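Next up is a structure, given as structure tokens.
After this line comes chain A, so read on.
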Amino acid sequence: ANTGGSSTVDTGRQQTGVIATDPKDSWGPAPEVPGARAGGTFTIIRETPVSHLDPQRTYSFAGLMAAPLFARSLTTWKDDGQGNLVLVGDLAETPGSNVEDDCTVWEFKIKDGVRFEDGRPVTAKEIAYGIARSFDPDLTGGPTYLQEWLADTPQYDTAWDFGANRGALPPGLTTPDDRTLRFEFARPRCDLPFAASLPSTAPLPADRDTGINLGHAPFSSGPYKVTRFRAGVEIVLERNEHWDPATDPVRHQYPDRFVWSFGPTTDTAANRVIADNGADQAALSWDYVPASLVSRVAGDAALRSRTILSPTPTANHLVINNKRVTDLRVRQALNYAIDREGLVKVLGGPHVAAPNTTLMPPATIGHRAYDAYPAGRNGDPDRARELLGGQTPELVLGAADSSVEQQLATQLKGNLERAGFKITVRAIPDDAKLDEIKKRDNPWDLYLSSWAADWPSGAAILPVLYDGRGIRAAGNSNESYFDDPAISAEFDRILALPPAEQAPQWAGLDERIMREHAPVVPLYVDVAYLVHGSKVGGVFVSSVFGYPCLLDAHVKP
Partner candidate 1 sequence: MTAGEALLRVRGLTRHFPVRGGLLRAVDGLDFEVRAGETLGLVGESGCGKSTTARLLVRLLEPTGGRIEFAGQDISRAGRRALRPLRPQMQIIFQDPYASLNPRHTAGQIIAMPLRVNRITPPGGVRARVRELMELVGLDPEHDNRYPHEFSGGQRQRVGIARALATGPRLVVADEPVSALDVSIQAQVVNLLRRLQRELGLAFVLISHDLAVVRHFCQRIAVMYLGRIVEIGDRDDICRRPQHPYTRALLSAVPDVARRDRAGRIRLAGDVPSPVDPPSGCRFRTRCPSARERCAVQEPALIRRDGGNRATACHFPAGASA
Partner candidate 2 sequence: MLRFLLKRALSAVLTLLTVSVLTFGMFFALPRDPVSGMCPKNCDPQRLERVRQELGLRDPLVDQYANYLKGIVVGRDLGGAQGGRCDAPCLGWSYVNNEAVTDTLARVLPVTLSIVVPAAIGWLLLGVGLGMLSALRPGTWWDRAAIGFTLTGASVPLYVVGAVLLLVFVYTLHWLPVPAYTPLTTDPLRWAGGLVLAWCSLAFLYSAIYARLFRAQLLETLSEDFVRTARAKGLSNTRVYGKHALRAAITPVVTVAGVDVGAALGGTVITETTFGLPGLGRAAVDAVRAGDLPMIMATVLVAAVFVVLANLLVDLLYAAIDPRVRLG
Partner candidate 3 sequence: MVPYLRVDDLRVSFTGSDGVVRAVDGLSFAVQRGRTLAVVGESGSGKSVTALAVLGLLDARQATVTGRITLGGRQLVGRPEAEVRRLRGRDMAMIFQDPLSAMHPYYPVGRQIAEAYRVHHRRAGRAQTRRHVVELLGRVGIAQPQRCYDQYPHEFSGGMRQRAMIAMALVNDPALLIADEPTTALDVTVQARILDLLADLQVEFDTAILLVTHDFGVVAQLADDVLVMYAGRAVEQGSAEQVLRRPQHPYTWGLLSSVPSWHGDPATDLAAIAGSPPSPTDVPAGCAFHPRCRYAAETNGRCRVERPELRSAGVPGHRVACHLGDEQRARRYAQDGAGVPG
């Protein structure tokens, strides 16, 4: 019989993050991982194939976590998996220098001794070429921060045509010498060191650019190189002899090879890894343990040493369409009505989700916990009812037609109707949902959405999600269509501060927005719960992206 004696999970730990000031932090070799040894094949099982490995196009979590193995970027995160983050130089000797101290001009000095897989040295030219290449409209999919900042317009590919200017560099990007890369922006871009950590700053010699085909055979600058790419089935990475650990602050070269194996469903992958047979002993199931299996995995003491549990920076909100729901009291009532404990149960328990009441996830640098509308663990329908003052707002909740979201919607509908709302749940085709809610004039009052920042800074969250000045017809990240001039002014103010000083400011603004405007209902953050084979070592959950980091991974004997 199930008596419910489940373990409690602490997922509310504090993120600390800094930008390295000591140049030594940016040099290798990375400290040895205790117990690690070289050799073996490390397998990663994942349902959805990684469709390409082109660093300039990489934006999926799997791609972002795979890229560091073969592609080095300008900067990178030193991460211990416990929330301690340090941004260090990777190709660059430091995480960038703010030349004029106003975030408009940045310079990176490129390390000596970094080499491509064919042994030729990496210089500023190759890095610049890589960035230029990301302007190519044919190379869809990657982050667009650098392009938009350099061109100072979202239509960067019309502003500077890569195809017509091969061999040249986009405006604002220069290589004064082989070892220097210089960015000049029209406006302050204080987050550049963070943005430079994305693999779009990976180097590529122009003569090695195979366009769209690079995705199947990237040109390595990291400790591994891609030796086999069977689309949709398997990717094999093997050691790159020309990688020099001395130049690298974060990477190791323990396993002989990494194998990404695609196809098995999440369930299958988890079950295979749990079964721990043969090659699966050195395998990691990439996706989180499916919610239906969590109780079995968590309940199995023998598996404890083979699971990893960690909060992630992906924050989930019940987004309120502020253009439609204009009454602050209604929005506040919504905040009071939610039964977060029930919600977590619907999701599969504390190994799947952790309740959250702030706009920024706890994993954000400088995050401060607060609850603007304290409603206890199960919500406070009476308080909500009181705020509504007897009216019955009829709201439409748009939810993807996926199984999970439909269940969540059912749960939320129950919560809200309990508090005096009248909720209509409308199903939206799963794949279309994201685009639909990003349309300014979308027809729904409420919808579920999540945000995972590209770096754990408030700057990558609050202005992106709540600055009303950038609202356009479609493609909005500001899905709540929240627009308040005072708040927008605050964004401008904080963004101009030096990166190191911004963190507490963002935390304060977070609380202020919630208390004054309640533009969304923060629900929970995703929790990463991973299971791996008995010979897997060194895997931890990246504090930046919430997925397994492979840099310390090794195969135990």
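What we mean here is this: a residue touches a chain if its C-beta (ideal position, glycine included) is under 8 Å from a C-beta of that chain, and two chains touch if they have at least 3 such contacts; residues count from 1.
Picked so that all candidates are chains of the complex that A comes from, given by their letters.
This one's a predicted model, so the numbers in the text were calculated from it and none came from an experiment.
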Exercise. Candidates 1, 2 or 3: which touches chain A in this complex?
Worked result: 2
Exercise. Quick one: in the complex, what on chain A touches candidate 2?
Worked result: 47, 49, 51-52, 59-60, 136-141, 143-144, 154-155, 157, 211-213, 215, 230-233, 262-265, 267-268, 271-272, 275, 277, 429-432, 434-435, 454, 464, 472-475, 477
